[in-house]
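Here the structure comes first, spelled out in structure tokens, and everything after it is commentary.
Removed: one protein chain of the complex. Kept in place: all other protein chains.
Chain lettering (A, B and C) follows the sequence in which the chains are written, and residue indices restart at 1 in each chain.
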Amino acid sequence: MTKKYASDYTAQEMIVVAGARTLEDNKVVFAGTGLPMVAITLAQLTHGPGIVPVFEGGAVGPKLSRGLPLSVGGSRTTYRANYLLGLNAAFELTQRGFCDYGFIGGAQIDPYGNLNSTMMGDFPENYQNPKVRLPGSGGASDMACSCERTIIIMVHEPRRFVEKLDYLTSPGYLDGSPNAREKAGIVGQGPYRVITTKAILGFDDETKRMKLIATLPGETVESVQKATGFELIIPDDVYEFEPPTEEEIRLIREVIDPQGYFVAKKIKE
Amino acid sequence: MTKKYASDYTAQEMIVVAGARTLEDNKVVFAGTGLPMVAITLAQLTHGPGIVPVFEGGAVGPKLSRGLPLSVGGSRTTYRANYLLGLNAAFELTQRGFCDYGFIGGAQIDPYGNLNSTMMGDFPENYQNPKVRLPGSGGASDMACSCERTIIIMVHEPRRFVEKLDYLTSPGYLDGSPNAREKAGIVGQGPYRVITTKAILGFDDETKRMKLIATLPGETVESVQKATGFELIIPDDVYEFEPPTEEEIRLIREVIDPQGYFVAKKIKE
Amino acid sequence: MYWTGLSPDEARKHLANKDKSKRDKRMSLKEAVQKYVKDGDNIGVGGFVDCRQPMAIIHEIIRQGRKDLTLTFPSEGLSVEYLAGAMALDENHLNIKRLELAYWAHEAFGISPLFRYLAENGKIEIEDWSNANMSARLKAGAMGIPFIPYRSPMGSDLVKTNRSKVIDCPFTGKPVLLLPAAHPNVAIIHVQEADMYGNCRIQGPTFVCPETSMASAYTIVTCDRLIEHEEMTRYPNRISIPYFSVDAVVEVPFGAYPGNTHGIHYFDEKHIVEFRTACDKLRKGDSGPLKEYYDNYIYGVEDFGEFISKIPYKQLQHIQKIESGIRLEAGYTAL
Partner (left out) sequence: MYWTGLSPDEARKHLANKDKSKRDKRMSLKEAVQKYVKDGDNIGVGGFVDCRQPMAIIHEIIRQGRKDLTLTFPSEGLSVEYLAGAMALDENHLNIKRLELAYWAHEAFGISPLFRYLAENGKIEIEDWSNANMSARLKAGAMGIPFIPYRSPMGSDLVKTNRSKVIDCPFTGKPVLLLPAAHPNVAIIHVQEADMYGNCRIQGPTFVCPETSMASAYTIVTCDRLIEHEEMTRYPNRISIPYFSVDAVVEVPFGAYPGNTHGIHYFDEKHIVEFRTACDKLRKGDSGPLKEYYDNYIYGVEDFGEFISKIPYKQLQHIQKIESGIRLEAGYTAL
């Protein structure tokens, strides 16, 4: 079968495709709300039928064939689940080591993969009356700490990729010093990939700073760096990411999120 | 209805009757194995239909109409239970404050209501090769700490009522000093009654030492003191306990434990 | 260290002295809220984001008005948005003093306009935690232990402002986070099925509802269906909250509307958007639509049933029809 690449897709669709492809089959994936749920469903429908989703509401290993869940606690997360309790059980599984990947997002990211989803403004001075108040950690900070590895999904803009976060909600490699996570008492290995509207990024083994792995179709090393508020490590082997296939885009649009809840952000502002 | 007193009953039957009468209706009672289960069932069948038994295996508030449970984890503890998880849930309920009474026994008791069900011999010297090894705490030490009050059932012999325990398994009033339990971090109020084959005993409000409340039929203050290895407080108002009724004895023999598992100790040595 | 709600010792004492008998706890929601929700209370809010939200209880609290509330929850959406709306319209009638939370927004239905409004205007005291931490704090409360260790999220800014403490584990020597137990004054919880004594059978995810109930001094439960006690105790392994943890039981069909109640009905997206749009307008300066919403749907009605009767029947039918698993046999979750 020859692959046909899609000629028309949005940045969000590209993110979903890249996220899905990053997931290995048969792994346990703790799914944050929104795009991660779409990406996991796409992976299950393509190369990863054995992926086991975990939802913080409490459902573990359900089939996602009842339609895209609008909430990680919603009734579409439970169909033929293999365990179904509540938040404590889901997070304890994670802390214990059952979750291979956590799949999260944030409003800001720094060079070490730390994320902010709490507030914009001066912290701690304006913590009680921030410039912008965001929804808060939810389970993201726990996933970032206790899933064995985390995959981060971000819109790629300079104001979101910053040298210093306004507030550190979800730990990445903290200050990047050797074994910073272990020294802080965190059990998971940390961020594995950052998937954005422009690139696939990873982290340097030694410095733990963000490095470019691949540019998405239409982007260049320069355009990615330009959209990033700090200096990226650019290795020699940066490659161009394979564009979405027609089939991947069809699955997203027709099967997974036909009403565009998360991919088109119809309701979200 | 005039009461008819039974003319013939054993010391164990007397204990069961006294234990049952001590229980108030509508209270939550954490039931240790053996005689406590018989006493609770008798109370349910007489004045306390609203008593809520808790079994450490995990069953809370079952009907005990399927026959006497041979184990606090057995299948006769679960019929129409109002909650049914496991050991952790049962003990957490207790720690939280849901259990009004704990109903336990021991091999030795001291003047402050502390119990030993672990070992006979020198502790800590011979802890790893005791003279006699007993079954161990089970849940008794937890019930003694965390039920709001405890009711203790004992065979009344000088070797069992001792000034100093070989080993302290289940805390009573510890050394009897003011607020000793609270200072140790224990949450429940401590021993309420000791029901023996010879007497009903309680504890002095101030000194926390054991005091005689009532003598069982056929016993006197002197006979009780003689069977006790330490000096009892004997208040002026010691009374004679009402003997078992014919109906109580009939219920024990014909309805609750017809095979004599616990009351006749047929199998136990 | 200060405690909001009850301290561990107060919580233990309160419960030890409580009547745990099995008795008929049915009453009207009006009576339940009068009896168990006081000014200054710390309220443990059941449900999760927009799922199984205790909406009927929230409406009644709003109607009655309460002051200086502390809200305790991991992740909520509609329930707290409605309370915030009442506060935004008239702080003298109802106000939230403090939040102990991990997340307040609506997932697919967007962020919370009124959380932004209250926070950005400095109108509430906020203590940020993670979902796991808030869940564990309520679990510790339910277990009767004064704190519980956790391994996340050390290294975050959350632990800098909340009451957690990082210590070196006395067994491993490595850093571990200690979370103080939470003991709300009252838990408000909606479930699918309950009996007259308060036993609850939750279908689908339990969220943190059992823990919240067992950690709190009092619990008000609404249920879509009141079922017979004999039916409930046929399946003891499926009882999610035991009766002696519950103080008031009220049968309120659609009690979590317009959110999703697993096995009963799906989200009413239309109504959620209607409400959320009004909230958003308030944040941007126009309180008119929200005032109209409250006057029409909350203040203008006697009870939650009257509110539901204002929703077109077809809309209610629709959200029942699109719910994955409509069967509520014991043990069934989704068919």
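By definition in this document, contacts are C-beta pairs under 8 Å (C-beta built on N, C-alpha and C of every residue); 3 or more make two chains touch, one makes a residue touch a chain.
Predicted model only: the values in this text are computed from it and were never measured.
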Task = Taking the whole complex into account, name the chains on display that the unshown chain touches.
result = A, B, C
Note = Touching the hidden chain, out of C:174, C:225 or C:318, is C:174
Message = Looking at the full complex, which residue from B:57, B:111, B:191 or B:243 touches the chain that isn't shown here?
response = B:57
Note = Contacting the left-out chain: of B:141, B:196, B:215 or B:228, that is B:141
Key: Among C:40, C:65, C:122 or C:149, the residue in touch with the chain that has been omitted   = C:149
Ask   = Which chain A residues touch the hidden chain?
value = 26-28, 50, 52, 59-62, 78, 80-84, 92-98, 100, 146, 148, 187-188
Task = For the chain that got dropped from the picture, name the residues of chain C it touches.
result = 1, 7-9, 144-151, 163, 165, 167, 169-172, 174, 176, 178, 180-181, 202-204, 234-238, 330-335
Query = Considering the entire assembly, which residues of chain B contact the chain that has been omitted?
reply = 33-34, 55-59, 66-67, 70-81, 84-88, 91, 94-95, 118-119, 123-124, 127-142, 144-146, 167-171, 174, 180-181, 183-187, 261-262, 267-269
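We adopt the following convention: only the chains that are shown with their structure count from here on.
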Message = Using Cα averages as centroids, what's the distance between chain A and chain C in whole Å?
response = 28
Inquiry  = Roughly how far is chain B from chain C, centre to centre by C-alpha average, rounded to an integer in Å?
reply    = 41
Ask   = Counting in whole Å, what is the centre-to-centre distance of chain A and chain B, each centre being its mean C-alpha position?
value = 57
Inquiry  = Residues of chain B that contact two or more other chains, please.
reply    = none
Query = Residues of chain C that touch two or more other chains: which are they?
reply = none
